[in-house]
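Data block below; observations after.
Excluded from the complex is one protein chain; the other protein chains are retained at their positions.
After this line comes chain A, so read on.
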Amino acid sequence: MSDILVLGAGIAGMSAALDLANAGLGVYLLDKEKEIGGKAAHYACKAGSNCRKCSACLVPYIKYQLERHPNVRILPFSLCTDLQGEPGHFRASVRLLNEKRQDLGAETTLEVRALVVATGFDLYDPTPKEEFGYGRHRNVITALELEQALWGFPALSAAFGENLRRIGFIQCVGSRDAQNGYPYCSRICCGYSARQALKLESDLPGADITLFYQDRQTFGKGPGFFRRELGSHTHIRPVRGLPAKIFRYPRDELTVRYTDIEQGQVREEGFDLVVLCPAVIPARSGPDTFPALGLERDQNGFYLERDVGVSSRKGIFLAGTCQGPKDIPQSIAHAKAAVGRILRYLA
């Protein structure tokens, strides 16, 4: 019998697995994908002339350590479908998937003393918000798509066209929106969109970037990252208020209609690329496909915690965004908290 099964190998699951393995416990690290790393594995470095402290560069080294760790067994292409037994001796059924995430019919049972649930989050699908035309208009994309284009190949211009002069970011797509989305603040979007804007400014000299936002949220170290970092950039323009509509008619370009509340006027402006920042929502692969875990959820659908890192069921612990929206440092902190609880629980 091994000691711990970690469900999900994103930044939280990987941090928890590494700390547990370093403490001498045997760890199974399970993920439905081929490679561990989760969403954060394809987040780009957003540094221009200096580091913007996004923390995404921590992921590859944690992965590198885990792949060489004698106490860790990585189980890619796997899905936990059932959980039997009692706290201290769980039996988890694990089924193998293929690259298309289809069930291959093979099943094994893992016997473990405790479980870490680190199933992460999903991003809100902006398609139902028809006013933004996501999925209909070319170059209306999500921030995750931009992140992946900044990370790798092909280059930005190959993905979204040569002529990227006017770029817009729209915050709170589905967040802080009790009517048509989710009522809570997603916590991470102000931070990453400010950093993406700074990155685009240095990668595309001369491009004009507009950030549509509701409230500048707090993130990063030191006072007021948003104002401090964006205040002195002439090519980045924060605009308070969220746009009402994006359309391509009559002019054949992305036209954004928004209210300039400082001037009290409705404006229409052309853009070459519009980046939507969707809400962080409970993972569909989490609560719905693991009913056997029997964990309670909060009013927003995230797993409910009794204390930091402790789920509603004895022997099952929570790490990272499956408990609520978190940035990378907060996910790591949450994973470390779960590790502390497990070490004391098993002692």
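Convention: a contact is a pair of C-beta atoms (placed from the backbone, for glycine too) under 8 Å apart; a residue touches a chain by one contact, two chains touch by 3 or more; residues count from 1.
The rule is short, and it goes like this: contacts and distances are computed from a predicted model.
Chosen from "CoB--CoM heterodisulfide reductase-like protein", "Lipoprotein", "ABC transporter ATP-binding protein" or "Oligopeptide transport system permease protein OppC", the protein name that UniProt gives for the omitted chain reads "CoB--CoM heterodisulfide reductase-like protein".
Although one chain is not drawn, the whole complex shows that of A:87, A:128 or A:152 it is A:152 that touches it. One of A:23, A:96, A:144 or A:242 touches the chain omitted from the figure, and that residue is A:23.
Counting over the whole complex, chain A has residues 19, 22-24, 43-45, 47, 50-51, 53-61, 64, 70, 151-153, 155, 176, 178, 183-185, 187, 190, 215-224, 226-228, 261-262, 264, 307-309, 324-325, 328-330, 332-341, 343-344, 347 touching the chain that is not drawn.
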